[in-house]
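Pasting a structure below so you can have a look.
Yeah, one chain of the complex is gone here, protein chain that is, but the others are all in their spots.
Per-chain numbering from 1; labels A and B assigned in written order.
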Amino acid sequence: MKRGWIWKGVLILSLLWLPGCGFKDIDRRFFVMAIGIDKSNHANKPYHVTLKLAIPFTKIQPGKTNAYQLVSDDGSTITEAVRHMKSKVDKELDFSQAKIIVIGKAMSAEILQKGTLDWFLRRRDIQSAAYMALGDPTAEDVLNVKTGSERFPGDSLFLSFDQDGTESSFIATEYLFDFHRRVTEKGLDPYMPVIRPMDSAYLIDRVAVFDKKRLKAILSPEETRIFNALTTDFQHFDIETKSKTLQFAIAVQHFKYTYTIDPSAPALHMNIRIVGESEESTETLYKQPWSYYERLAERQSQTRYMHLLQKLQALQVDPVGFGLRYRATRYQRDKDWTAWEAMYPKLTFHAKVQIRIKSSGGIK
Amino acid sequence: MSRYFFYLMCVSMLIHTILFIPRVLIDERFDGAIPSLFIGPVIGCVLMVVFTRSMQQFKGKGLPEIAAMFLPKAAAVPLMLVFGLVTMTSGCLIWIHCAFIMSKYLNPDMAIYVLLSLFVIVTCFGALQSTKTVLFSLEIILILSVPLLLTLLVHSIFSENMNYDAVKAMIDYSWIMPSWKSVSASSYTFAGYIGLAVFNREFKDGKPIRFLWLIPFLGLGLMLASFFIPIGYLGTAGIDDYIYTWVSTIDAIRMKYVFIERVISVYLLILLMMTYVFTMITWHLGSQVIGSCFRSYDPQTAAWRSKLPSLVICVVIGIGTVLAGSRINEIMLFQAVSSWMIFHLPFDAAFVMIVFIWSKSKRRIQQ
């Protein structure tokens, strides 16, 4: 009987020792939905960090519950800025839901530096699968947009990037871990989609390509679509074809490309196979055999692919990973890489596009 | 009972491929880690086959009983002590490693010694159960957690974010003389057979273990996956920046239509569960083997007195783990792990040889 009392006493005492370390309820935390890094005007505090904090709601309603609080601060490091920011808010900052990292255009070179990029990977609570994007003109402007259809702050951006909501061929998706991989990998170069705020919406139709040191160029929307198809195997885009007499569009259902690198020439042979159905046309598609339209579309998209490949080559960037493929298919270790570095500027591209129209849609 | 042997092998393979081996092998990925992925299993499996065959000569007998048959007590006791300490130390290292991961990713504000104390107390509770109980709970927990792990593995293999070019680029480095450390580390994947030293007591039917040939393939597949998937996700060069490669890899995997968006927390919990099981096994092994040196020890009874030596050993080792865990940092841990990797293979080989010689001489006595 006496032992029973001892046990009960221990139990009650242990209950009295209420949770201490690490116990913090969800309503005492501020969820950071997006992180923005800009360049500040102070020379000794170059980082201007902006955080988009979600204000919690009981019942989510599109367009009404996306209230947010934007806090920003300057610091000589990101950590310093964030630490100082904590004194501006009443709850603990929680980065575990931060799914997007927006880099101001002015910061584009710094993000490639080890120290800056590492901050995101070093923090355990920022997910490696967070999205990366370039904010044009600044990250803060991007974070400060409130769209009418959002269910919670930042929702529109998440939906655009994870291809769960809209599936746009203009939106390139880049993850944090992938960006880091591209920054470090020989023969694979980083890129980032560019977000431009437009009074209560976003426009994401361009992509910025980097070499290992800095931003090289921002591709046009038309180039971005081709870029997307090449880098991420994006399947749902369409091909517009224009000639003097007619204009038609093909919605792609299946897209696949293969390429081989011939080091002797040096040349890169790319085979692109596309299956689709026509979506829009200025004339009835049954006038001529489909092969006529197919050839027409092939010729035009071929020049587009060639144009992009040559542009990337001229910029000396390799986001598609030709160099990595070269390394993967040759067995000379580091010699492969030096060979490739010498070869890439001289490479000639041969893109061969095969398009097959499967149907003309609901009408002739 | 042969499925229990498989469970033992599986849990040790999973723990090693998740926790230790990527760290050691990926550090040496340009210096011969890939050939060691193939040499290690050969060595590991030879040792495994020799050990299981030898142990089967002694139906229903554990290592302490066998040693008592061949050695005088003065020689058997130090041998058992060394064996027990070595097995328990591998459990300790794994606990400290796991506690580092947990305190980094799941409970960042909690002191490491608090976490370790919890782990150690629970492991002691598990290790003190009877041998049968340890096997039964091993079975249940494996059945619960392996499907989840497999889902993650399959998902990561077929994900579009997995870059197979990076994997292929690594093949360039497959004709390099591997270092001792990496061979030793990859053979460690198969160290689960050591468990037979005590669990052989329950394998009384003496039937040969079926599907033993499956184990090398299973282990090789797991090792290839645990070596190449992180490289495919994090890049051949970029992987160098990560400490816990598998945790970072899992964090990079996005499973869109899973109830929990960040699978990393689920993965860490499974990892914790596996670690519990693994350390329960190693500590059970160690405490049984060391406990057998004491007179009051009797594996047949569940009496308090016969368990006392085991309890004392577990508590001592547990306190040691907590103290060590709160003193050392990650760099020291990884140094300890790599020296452990160098040390364990000769030890295992010597130990297997001893048992092999005993089994031969037993056959000779019978003839």
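Everything below uses one rule, namely that a contact is a pair of C-beta atoms (placed from the backbone, for glycine too) under 8 Å apart; a residue touches a chain by one contact, two chains touch by 3 or more.
Convention: contacts and distances are computed from a predicted model.
Novice: What name does the UniProt record list for the absent chain among "Spore germination protein", "4Fe-4S ferredoxin-type domain-containing protein", "ATP/GTP-binding protein" or "ABC-2 type transport system permease protein"?
Specialist: "Spore germination protein"
Novice: What chains on display are touched by the one that is not shown?
Specialist: A, B
Novice: Of A:Tyr47, A:Phe158 or A:Tyr344, which one is in contact with the hidden chain?
Specialist: A:Phe158
Novice: Looking at the full complex, which residue from B:Met110, B:Leu153, B:Val167 or B:Ile328 touches the chain that isn't shown here?
Specialist: Going through B:Met110, B:Leu153, B:Val167 or B:Ile328 one by one, B:Met110 is the residue touching the chain not shown.
Novice: Based on the whole complex, identify which of B:Phe125, B:Tyr164 or B:Trp213 touches the chain you can't see.
Specialist: Residue touching the absent chain, from the options given: B:Phe125.
Novice: Looking at the full complex, which residue from B:Met273, B:Val315, B:Ile328 or B:Ala349 touches the chain that isn't shown here?
Specialist: B:Met273
Novice: Contacts of chain A with the missing chain: which residues?
Specialist: Looking at chain A, the ones touching the missing chain are residues 14-15, 18-19, 22-27, 29, 31, 33, 54, 56-60, 65, 94, 96-97, 99, 125, 127, 151-152, 155, 158.
Novice: Could you list which residues of chain B touch the chain missing from the display?
Specialist: Counting only chain B, the missing chain is touched by 3, 102, 106-107, 110, 115, 118-119, 122, 125-126, 129-130, 132-133, 135-137, 139-141, 143, 260-262, 264-265, 268-269, 272-273, 276-277, 280.
Note that only the chains that are shown with their structure count from here on.
Novice: Approximately how many whole Å separate the CA-defined centres of chain A and chain B?
Specialist: Chain centroid spacing, chain A to chain B, equals 39 Å.
Novice: Which of the residues in chain B end up touching chain A in this complex?
Specialist: Per the touch definition, chain B meets chain A at residues 104-105, 107-111, 114, 160-161, 163-169, 171-173, 233-238, 240-242, 248, 251-254, 256, 262, 264.
Novice: Which residues of chain A touch chain B once you look at their complex with the stated criterion?
Specialist: For this pair, the touching residues of chain A are 21-22, 96, 118, 121, 124-125, 127-129, 162, 164, 175, 177-178, 180-188, 232-233, 321, 324-325, 327-333, 336.
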